[in-house]
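Shown here: the complex without one of its protein chains, the others still in place.
Chain nomenclature is as follows: A and B, assigned in order of appearance, with residue numbering initiated at 1 for each chain independently.
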Amino acid sequence: MTRIIVIGAGVIGCSVARELAAFDAEVFVFEKGNDVAVGTSKANSGIVHAGFDAHPGSNKAKFNVAGAKLFPALSKELDFPYKNNGAMVLNFSPEGTDKLKELLAQGAENGVEGLRIISGDEARELEPEVSKDVYNALYAPTSGIVGPYEMTIAYAENAAANGVKFCFNRKVDSVVKKPSGGFIVKADGKDYDCDAVVNCAGVHADDVNNTVCRQKEKIIARKGEYMLLDKSYGYLTYCTLFQLPTAMGKGVLVSPTVHGNIIVGPTADDVPDKDNTDTTVDGLNKAFKLASVSVPALTKRMIITQFSGIRAHSEKNDFTIGESDTEGLFNALGIESPGLTSAPAVAKYLSGLIAEKYNLEKNPSFNPKREGIKQFSSMTDKEREEIIRKNPLYGKVVCRCEVVTEGEIVDAIHRVPGAVDLDGLKRRTRAGMGRCQAGFCTPRLMEILARETGRKMTEISKKGTGSELLVGKTKGEKL
Amino acid sequence: MREMICICCPMGCRMTVEKTADGYLVTGNTCPRGKAYAIDEMTAPKRMVTSSVPVDGGNFKMVSVKTAVSIPKELIFKALDSLKGVRMTAPVKEGDVVVKNTAGSGVDFIATRNVDKC
Partner (left out) sequence: MKRNLVIIGGGPAGLAAAIGAYDEGERDILILEREPNLGGILNQCIHNGFGLHTFKEELTGPEYASRFIREVKARNIEYKLNTTVIKLSGEKRVTAVNETDGLMNIDARAVILACGCRERPRGAINIAGCRSAGIFSAGTAQKLVNMEGYMPGKEVVILGSGDIGLIMARRMTSEGAVVKAVVELMPYSSGLNRNIVQCLNDFNIPLKFSHTVVDIKGNGRVKSVVIAPVDEKLNPIMDKAEEISCDCLLLSVGLLPENELAKQAGIALSPVTGGAEVDENMMTLSDGVFECGNVLHVHDLVDFVSEESAHAGKCAARYIAGKIESGSERIKIGTFGGVRYCVPEYVYRGKASEGIGLKMRVNNVYRKVRIKVVADGVEIAGKNKQIVTPGEMETLSLTAEQADKLKNASDVSVGLEVK
């Protein structure tokens, strides 16, 4: 059977793996982290872009518009949170109107439906908290929001259910082309044979590409810092609010998340270290200040947490998608915004290419449906009653801020791929994601993780080896 | 001479205490309570020591403990050392002795909560 190794378990790697699972092939996903969605896919804006932003004819434009159209059905099929909330690009000056019109024309050319320019007053009628300084705006009714890591996890679970094998803590060092055809993927001192490689390594995709391809690539790590507001301020906006790029910069967005928080950001700073997701005072201040231009009511008291993500910016300023100059190695390179939106289309396209090249048959037992973790907080009282009767662990609330029960925690741990650390639990269940930021539930979550996975409390980590939460027992007691 | 902050009230007077031929000279205090506290701290400072030790088979994993009364300050760490390796078994009653005569102080560590068997 054709063996394919997908490198990277971000949204691109997981969606590609899931689409490949629809064919008769042996698919592995190699991920250097200990879980899916631990890089860019966990720290981005979570926007399903309408598609007016990318230059017509570019890969970004093509995959964005195609990808966005897949979301309504896909989010149902894979059971991840998605909402079509619409977006506005806010313009603050009469001079900006021309630029707004350009965007409108560009969007129309890209095939985006429903775009129109609205006056400042109309914008404020739709979104009362929008600044009075807004002169006019481009309204994009097809824009949406998505839970980016939930989407990645959904793809991964469905891939796994259809036979894809996930190999975590497996960092690929190089890819070597075999003279007889196919590849050896070298990871952690071991060699893994395969017929095809799909490089979905995000900010490190250039490193993977450059070990084997003649055409060298360069990915620039572009840090984006965000802040998240308490759900009580969810009323600040329903739409996603972009700012019209000016000579002063690209601006930041203010948007609801699928969970009802408000997200603010991102900044865009090129950084030398691809894995450094530290937040900075300057970055956060800048994001806050810029966002206040769109929504003057913002105050720092509303913030519950900050984070940053590294985007894989390619020197070409476009996605590189397809077979590389090395036969059998497929690249998904430079996947920055609108990468999340594009992922479903990229995955369909790449899996199609691969299936054609290797004459892959359809997998007759492929099941495209996946059911997510049942969320207690969004159930009706009747549903709650029922589920507690079936499994009393749903009657035990562990995270009080987000109302997450032990039933959900246990489910998240035992899924494939399941949560192995606190951050993994947080992304799957939202435990610790709320206003107390895991102050109350940390000890309890650790205990459940230890119990369900047969590990010691001192082995439980925040985000994998090296981030264990405890350093030992009291009284110097032996472990 | 020693400087100290008075803990008797929120004033938090900064006091200095000097040993004199026939006792101590306290300055910086605003009331007699401060003076008494300062002299105590110079002659026989005492502290209550609290901690917790593991308990097996109970509705709590740890049982909290304290020295039944305050002990000389210099014995704090010796007293804490006497808790190392101590494990209790449920049930434990508030007031139960956990370590007798800790650090030779003549004072026992006692449990400060009930731990029921479960």
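Basically, a residue touches a chain if its C-beta (ideal position, glycine included) is under 8 Å from a C-beta of that chain, and two chains touch if they have at least 3 such contacts.
These numbers come from a predicted model, not from an experiment.
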Which shown chains does the hidden chain touch? A, B
I'm checking contacts with the chain that's been left out. Which of A:Leu284, A:Val420 or A:Leu449 qualifies? A:Leu284
Applying the definition given at the start, please give the residues of chain A touching the unseen chain. 227-228, 232, 277-281, 283-284, 300-301, 303-307, 381, 384-385, 388-389, 392-397, 400-401, 403, 405, 435-440, 442-443, 447, 457-458, 461-477
Over the whole complex, note the residues of chain B touching the chain we left out. 4-7, 9-12, 30, 47-52, 54, 59-62, 64-66, 73, 76-77, 80, 94, 112-114
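What we mean here is this: only the chains that are shown with their structure count from here on.
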On a C-alpha centroid basis, what's the spacing between chain A and chain B, in Å? 53
In their shared complex, chain A is touched by residues of chain B numbered 52-54, 83-86
Residue ranges of chain A touching chain B (in the complex, touch as defined): 474-477
